[in-house]
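Left out: one protein chain. Kept in place: all the others.
For chain A:
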Amino acid sequence: MVDTQPKEKPAQKEKTPAKEKEEGKKEKKEKRRELGKKLPAVPESVLKSRKRRDLAKAARVNVALKKRTEYYKKRKEIFKRAEKYVKEYHSRERDEIRLARQARNRGNYYIPGEARLAFVIRIRGINQVAPKVRKVLQLFRLKQINNGVFIKLNKATINMLRICEPYVTWGYPNLKSVRELIYKRGFAKVRGQRIPITSNAIIEKKLSKCNIICIEDLIHEIFTVGDKFKYASNFLWPFKLNTPTGGWRKKTNHYVEGGDFGNREDKINELLRRMV
């Protein structure tokens, strides 16, 4: 059956029908002869898509190259920063010791600075919580049992901790605790989602404005409570910790009474070893 679809005769509106008929017939016959001789041509759509693909490829190659060079630059920078931080932590530690020794040599006493960083863990559940305490725990983002957050210690936060004391245990984490928490249990808050920190790109995208481009930067900012501590700690989703292996002592009492809640200063690190 012959197909009556238009065979590309666009500008024929002006011609008379009689002429149309003749020319139409001739063209049809010619076309049939032509088609008989020619080899099948590549369809236009295929040619178009090939062209588009080639252009896209060229553009992509350029972009990829740029990205690669940038990536290597960043890697170098990250390496250098990590190196710097290792030195810094080491020197800090030795500084404290040195100052203490110096003072002792002179028969004096060295009082180290009060802790500026605290790690707070919620140890009680959801039910039957007083409203003030509930609000404070909300502000600390401790919405679940065994949730932990890093907190900068100042008058305001210390008073807040006092309000919610029976519901939390807190202390001063050391570098190992901070590292373990962030490496093992570190999740980022990206667009309201809890995304695991699997690469530095996640951190850089969010915190490049605070000059934090890698995980070591993040750890440094948290450990040495820096300018951008707020952004760094807010970037981290509240840590979800395990219940400690070996168990609690007595959640309903303060640590000094032989229980668990409240400020346990350095002993938080032992607890964290058991919880992370």
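Note that a residue touches a chain if its C-beta (ideal position, glycine included) is under 8 Å from a C-beta of that chain, and two chains touch if they have at least 3 such contacts; residues count from 1.
Heads up, the rule we're going with is that contacts and distances are computed from a predicted model.
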Record-based protein name (UniProt) of the chain missing from this complex, from "60S ribosomal protein L4", "Sorting nexin 4", "DNA repair protein RAD51 homolog 3" or "Metal tolerance protein 1-like": "60S ribosomal protein L4"
Among A:C164, A:V178 or A:C214, residue touching the chain not depicted: A:C214
Those residues of chain A which, in the complete complex, touch the missing chain: 1-10, 12-13, 17, 20-21, 24-25, 45, 48-49, 75, 78-79, 82-83, 86, 180, 183-184, 196-200, 214-216
